[in-house]
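I'd like to ask you about the structure that follows.
Every protein chain of the complex appears in place save one, which is left out.
Right after this comes chain A.
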Amino acid sequence: MATATLDPAVDQAALFEFLLRLGDNALILGHRVSEWCGHSPALEEDIALSNTALDLIGQTQLWLGLAGEVEGKGRSADTLAYLRDGFEFRNILLVERPNGDFGKTLMRQFLFDAWHFLMLKALKGSTDRRIAEIAEKASKEVAYHLDRSRDLVIRLGDGTAESHRRMQEALDDLWAFTGEMFMGDAVDAALAEAGVAPTPHSLKAGWDEIIEETLAEATLKTPADAYMHKGGRRGVHTEHLGFILAELQFLQRAYPGATW
């Protein structure tokens, strides 16, 4: 009998994998950005970065919470965040790049925000109501993130000789990590087929447009597409993730189940 169902007919293992990717991107970038708390160049920037981190950690709770529900093994968002090993993380390599200087942190944020905004916008139309609802909530926050990172990339790119140099260096350094956002695999194909999520590649044109327009205004030169690093989405990470997890997971690993 054909009845409307809340859950589209999609492979639940693929759905779990996809939710981990969304949740882990938000978690790892949120952690990275939170490292600035108390260290930013100005109080307003410190507050802004901490708030951005907070939004991302909040979104992590929603995505990983749903991932745990889909998996059906009783794992909560906290369990997934604190008790998985590095090879079980599904974030793209871009978000685990070290913060570097303030310019590099902002460039990483901008490159990610542009993709994140487009991804969430597409997910608002997901056939999975739970995903559409989270995307609706998160996209409002991410619109702010993009507004801010884009503005600062322009101001610093088209700023002093020193700020321009640093922004160009940041862009050149991070560019090889942007390709992974648009690479699809069997998981993406299954979800796109069921109307749950867009194919990664379908977001590329919109992303190119935001990036090109912003970089032009920022007087920055778009690097030529060359080799693109990949692996994070299937659990193959750089050495940086291990250091992040050592800090992020320390408390729950040392004192299992600790609450305060």
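Here is the rule we use: contacts are C-beta pairs under 8 Å (C-beta built on N, C-alpha and C of every residue); 3 or more make two chains touch, one makes a residue touch a chain; residues count from 1.
Definition applied: contacts and distances are computed from a predicted model.
Missing chain's UniProt protein name, "Cytochrome c", "Phenylacetate-CoA oxygenase subunit PaaJ", "NADH-quinone oxidoreductase subunit I" or "ABC transporter, ATP-binding protein"?
Of the names offered in "Cytochrome c", "Phenylacetate-CoA oxygenase subunit PaaJ", "NADH-quinone oxidoreductase subunit I" or "ABC transporter, ATP-binding protein", the absent chain's UniProt record gives "Phenylacetate-CoA oxygenase subunit PaaJ".
Looking at the whole complex, which of A:Glu88, A:Glu162, A:Glu213 or A:Glu247 touches the chain that is not displayed?
A:Glu213
Among A:Asp11, A:Glu35, A:Glu141 or A:Asp173, which one touches the chain that has been omitted from the display?
The missing chain is touched by A:Glu141.
Using the touch definition up top, pick the residue from A:Asn25, A:Gln59, A:Gln109 or A:Gln168 that touches the left-out chain.
A:Gln59
Of the residues in chain A, which ones touch the absent chain?
The list for chain A reads 44-45, 47-48, 51-52, 54-59, 61-62, 117, 132-134, 136-141, 143-144, 146-148, 150-151, 209-210, 213-214.
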